[in-house]
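I have placed the structure first, in the form of structure tokens, so that the comments after it can refer back to it.
Note that this complex is displayed minus one protein chain, with the remaining chains in position.
Here is chain A:
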Amino acid sequence: MIAGSVFDFGTFISELRRTYPFFLEAGLVTIQLTIASVLIGTVIGVIFALLKLSPLKIFRIIAGTYITIIRGTPLIVQIFALFYGFSQIIMLSAFWSAALALAVHNSAYIAEIFRGAIQSIDKGQTEAGRSLGMSGVMTMRRIVMPQAMRRAVPPLGNQFIIGLKDSSLAAFVAVDELFRTAQGIAAGTLNTMETFIIVGIYYLLLVMIFTVIVNAVEQRMAKSEK
């Protein structure tokens, strides 16, 4: 590498124009990876949040253990375990092993978000539901959960943004998402700094689009209560 050319603006612009078709394609994979992992992670997360709030101790222990293990181990370890480990038993594509690992990883945090949101709903809401003759499950489903969901939107949005950025780790099991594409281009052209700044910009754009969507959802939910 020639000294003094760590970053060259001319190269940056020309690389930006040359590489955008690759990054658009890879960006699509990143979006799919994020949406799949966030959706699956939310479903698992809600289940574990409810288990953690269960009156049955065994359920609480199971949920607590799950959350402790998942939050206490690195995402990359989980991705490798699923890709190299489980793939021997069930054949999982690189995309799905990464998506599932991301989903499981996110689910532990999402479970805690929902647990907090459910617990933040005034006890009087449950009592009002029960006093009308509704069962505990029905009260949870009809009265508490809809309110908890609203309260969970801001922290969930935050978690989704973390999930979007974390999806870059899928590069290490050869999913052709944004980061792996950047690695490939940088290795080929040796325009390392320019390429990684470019991919950073793509992530930033995705996060900003995501933030706009989350804010819109938040405002819409606030509106429906007025």
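Here are a few things to note about the model shown:
The rule is simple: a contact is a pair of C-beta atoms (placed from the backbone, for glycine too) under 8 Å apart; a residue touches a chain by one contact, two chains touch by 3 or more; residues count from 1.
Here is the rule we go by: contacts and distances are computed from a predicted model.
For the chain that does not appear here, its UniProt entry gives the protein name "Polar amino acid transport system ATP-binding protein", which is one of "Polar amino acid transport system ATP-binding protein", "Fe-S cluster assembly protein SufD", "Peptide ABC transporter permease" or "Tryptophan synthase beta chain". Checked against the full complex, the candidates A:50, A:67, A:143 or A:199 give a single residue touching the omitted chain, namely A:143. Taking the complete complex into account, A:125 is the one of A:11, A:32, A:54 or A:125 that touches the chain left out.
Contacts to the hidden chain, counted on chain A, fall at residues 122, 124-125, 127-128, 130-135, 138, 142-143, 146-147, 150, 224-226.
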